[in-house]
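Mind having a look at this structure? Questions to follow.
For this depiction, one protein chain was excluded, whereas all remaining protein chains were kept in their positions.
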Amino acid sequence: MRRHEFRYDPGLCCDSSIMFDSILQYLDWFGICIFALSGTLVASRKRMDVVGFAFLGCVTGIGGGTVRDVLLGSLPVFWVKQPAYVITCLLVSCTAFFLVHHVRSRLRLLLWCDAVGLALFSVTGAATGVASGAGPTIAIVMGVATATFGGVIRDMLGGEIPIILRREIYVTAALLGAATFATFLALGASRDAALVAGFLAAFALRAAAIVLGLSLPVFSGTGATNDE
Amino acid sequence: MRRHEFRYDPGLCCDSSIMFDSILQYLDWFGICIFALSGTLVASRKRMDVVGFAFLGCVTGIGGGTVRDVLLGSLPVFWVKQPAYVITCLLVSCTAFFLVHHVRSRLRLLLWCDAVGLALFSVTGAATGVASGAGPTIAIVMGVATATFGGVIRDMLGGEIPIILRREIYVTAALLGAATFATFLALGASRDAALVAGFLAAFALRAAAIVLGLSLPVFSGTGATNDE
Partner (left out) sequence: MRRHEFRYDPGLCCDSSIMFDSILQYLDWFGICIFALSGTLVASRKRMDVVGFAFLGCVTGIGGGTVRDVLLGSLPVFWVKQPAYVITCLLVSCTAFFLVHHVRSRLRLLLWCDAVGLALFSVTGAATGVASGAGPTIAIVMGVATATFGGVIRDMLGGEIPIILRREIYVTAALLGAATFATFLALGASRDAALVAGFLAAFALRAAAIVLGLSLPVFSGTGATNDE
């Protein structure tokens, strides 16, 4: 939507034909909701109030895309142009505040929401980079940045150990998704096919990492503890 | 001031008639000073040197407004256009370095400075959002972001537990201030009346939270410790 609609719209977006005109918008919108949910799950672990849920939900849902827009100079950022994104995050957050205690294992749900959001944003971030005129290198970097920084900000503000420091494959999955998207585009595939292929690649790898504890070979020297 | 003065001014602002032409500038300027002071109080807790005081003082004083300007695309950020803000933060920080050891309870002073700054920035942030052409939703979000991110950056750089994670009402007070401002404006009140009303609402709520330990009902499920 923010590719087709550069006019500054200070009110709510009501033109759903513009908002959902392609699979890119669907994926982006779904990624924002699922990352917002992951933010509320961190809020639930810290026993925050409903405003804390809304704060962490919004920051996580729109954080990755905000970093991307700032780096690309696409300002004001997307949710200032389209406040519907913020409203959506608020609705997700408030709903989660009242319903999420029914979930048995919230840490597990957090991991899976984060995985879906990571895979979605790795391709939508790369697609936004391409739409802004960037080449493949920068498009892939934008995919990785959009996918990872929402979670980074969530973990920092929520006082959690950053998910990027965990042993299992994480940033690599975002990289695979964005690179798959860029490769499909370069090979002449349609954008929609490239989006789906990249998402599936990223999600499959991250899911395997969660379920099987997959990790890449780590640095072969000694770690921090026995370092000087 | 940055609403009336878009010309890039790389030197010092000396035209005090422009700088203080309204209550908005006074409030904004006072908020920056009081947040800078809160930054130096964190620096004092970490026993930093005078440059550390200046660094944390500046980052805290101008951090919230910097985030707001970046999100709105109002670049370069306000203090690049008007270095007087930076100079003011430096003066506050250096003064604090030499005088703050006279204060008996610096943690208490930190809480109250933060409370005044939070209330001030919640309304000046929202007013800046309105001045940039944003609707009420985004104006309120800008008020909350301006009010909270200075403290967030201060606590992160200073190695403190983020104040937004505390149990007592915090983000809610910023939200109340910004929403009160927006409501007064929508009801036809003058901007100055809306500023004062919003400030009083935010400060009263945060002060009550500090004094009485007020908090909203928190998430009803279990917290992080006994989660899976």
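The letters A and B name the chains in turn, as written, and every chain counts its residues from 1.
The rule is short, and it goes like this: contacts are C-beta pairs under 8 Å (C-beta built on N, C-alpha and C of every residue); 3 or more make two chains touch, one makes a residue touch a chain.
Just so it is clear, the structure is predicted and the values come from calculations on it, not from any experiment.
When the missing chain is restored to the complex, the residue among A:I23, A:L75 or A:A189 that touches it is A:L75. Screening B:T66, B:T146 or B:T172 against the full complex identifies B:T66 as the residue touching the chain left out.
In the full complex, the hidden chain is touched by chain B at residues 8, 10-12, 43-53, 55, 58, 66, 70, 75-77, 79-80, 83, 86-87, 97, 100-101, 104-108, 156-159.
Along chain A, the points of touch with the absent chain fall at residues 70-73, 75, 132-135, 137-138, 141, 144, 148, 152, 156, 161-162, 164-165, 169, 171-172, 175, 215-224, 227-228.
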